[in-house]
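Subset of chains shown; positions unchanged.
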């Protein structure tokens, strides 16, 4: 996240938004956001969304995700929205959406679904 | 790819390997490769693998991919292997595998599947 230049823009119970501003490092030769950056922030947004519902002292790992790249990643920034579809003690399932955002438009550029697992952090000695 | 520090290590007909050396920018606090980096090089390896089978003057876009993160991304470098399962005039399907590699071990850390579309580049005027 830090490496990409992304930041958390909204945190609610079971919903997190991650914003990635346009920078040369995350765009390709045509100026579109790179698919790798798009899917990385989608994965992060879902992971944080699941984490908001977890008990203290636990952590989260992505089991798997699937993402469709729907449109060129255009815009001044990307906004990834992770939403918990089904919380669980072991597994949590999230919906992933990524929008390309300009001053006047918000276009769905990617959509996916993700499975996460809750990990009990080991107690300190 | 360049931003992550990845490079193409092997190109065969329908099979491409991409290598990502360990660097602080692509690992997380525990020293494992980040899931975002793992899935990005998997996506790239599949895209290049499909592209090796395309006619001149065409380009490739990822339609979608699905990836399971199977084990912590450990090793001196990651090696992503993209293999064409089914070539096609419009759509090509690839198998994606990512290995964590040390001097003595090669561990499967991620596996996935990807759908790509062949785009006819516009002729120059």
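Annotations for the structure displayed:
We just call them A and B in the order they show up, numbering each chain from 1.
As a convention for this text, contacts are C-beta pairs under 8 Å (C-beta built on N, C-alpha and C of every residue); 3 or more make two chains touch, one makes a residue touch a chain.
Computed from a predicted model, the values in this text were never measured in an experiment.
Of 4 total copies in the complete assembly of this structure file, 2 are presented in place.
Definition applied: only the chains that are shown with their structure count from here on.
Rounded to whole angstrom, the centroid-to-centroid distance between chain A and chain B, based on C-alpha atoms, equals 20 Å.
Within the complex formed with chain B, the residues of chain A that make contact are 3-4, 25-26, 34-37, 39-41, 43-44, 61-69.
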